[in-house]
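Below is one structure, written out as structure tokens; comments come after it.
Missing here is one protein chain; the remaining ones are kept as they sit in the complex.
Chain lettering (A and B) follows the sequence in which the chains are written, and residue indices restart at 1 in each chain.
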Amino acid sequence: MVNTPNIYCLVKGAAEGRTRLNAFDNSLLNAGLGDTNLMRMSSILPPAADQRSIADVDLPAGGLIPLAYAQIDSTTPGRYISSAIAVGIPEDDSEPGVIMEFEDHSLQNVEEIVRQMVVDAFEYRKRDLKEIKSIGIEHKAENCASTFAAAVLWYE
Amino acid sequence: MVNTPNIYCLVKGAAEGRTRLNAFDNSLLNAGLGDTNLMRMSSILPPAADQRSIADVDLPAGGLIPLAYAQIDSTTPGRYISSAIAVGIPEDDSEPGVIMEFEDHSLQNVEEIVRQMVVDAFEYRKRDLKEIKSIGIEHKAENCASTFAAAVLWYE
Partner (left out) sequence: MVNTPNIYCLVKGAAEGRTRLNAFDNSLLNAGLGDTNLMRMSSILPPAADQRSIADVDLPAGGLIPLAYAQIDSTTPGRYISSAIAVGIPEDDSEPGVIMEFEDHSLQNVEEIVRQMVVDAFEYRKRDLKEIKSIGIEHKAENCASTFAAAVLWYE
């Protein structure tokens, strides 16, 4: 089995590219995750995981990195696209937190919704919520654009 | 590399939620998989894997859990949605089995199809099929609903 991660980083990126996959790849580089292999997962924060800045974490090149992410792309010039991620931290740090992701057009709308999604997830669990951390990014597409926001899980 | 799992659990869940992702999250909780990180995979049963009840398996909170799943959501009030998963067990337990997933509206239809998919997968492999185990769930959407059925792979 794979060990449960014990740190997390919130990251965001936006970029243009010639194809949708290139735009996605470039938005990963912009977010500081380029040159890693992302393993997308459903989205729980392990108990007592500590936050780190992505700049302080040494992800191995080509390594397999678990994460939860929001991503959207657009090939419509002038269209706004936004991605946001929110993490809910429980009062009791022996309990897991929740990660929610959302993507749409206006960042204000996207970030409001993704934070509400965390509130709902804690209410459904009847778990006390201590704090919500969120991060998001908005970009006006020129030709072919991607926005990306993620909670990366890792080890230290 | 990740070790090959040696046990599996069949689970199912259905729930409402304020958003599609919240409904999905709630259906995972209903299935007994809440508070884990699901890593979706294509869908083979490792040779000689033993079945366990999810209630008897201690999945770590926030842990990375490999699984194959069917999932569908709907925001149409009154619409039926169904998810089912089927596992084909080979006669020769040194050979791998097959996991198939399907989702649509009526459970009777979905479960018939997913079981036939296992029959087809064994025929294509010219492998003798001993038994099919399947599990499914049907739900009538109120506002925003999700159904979920999975074969979880794990270790003991």
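Points to keep in mind about this one:
Everything that follows uses one rule, which is that a residue touches a chain if its C-beta (ideal position, glycine included) is under 8 Å from a C-beta of that chain, and two chains touch if they have at least 3 such contacts.
Just so we're clear, the structure is a prediction, and the values are computed from it rather than from any experiment.
The omitted chain makes contact with just one of the residues B:23, B:81, B:121 or B:137: B:121.
By the touch criterion stated above, the residues of chain A touching the omitted chain are 2-3, 5, 17-19, 21-22, 24-26, 28-29, 34-39, 60-64, 154-155.
Counting over the whole complex, chain B has residues 1-2, 4-5, 39, 41-47, 49, 66, 68, 95-96, 98, 100-102, 113, 116-117, 120-121, 124-125, 153 touching the chain that is not drawn.
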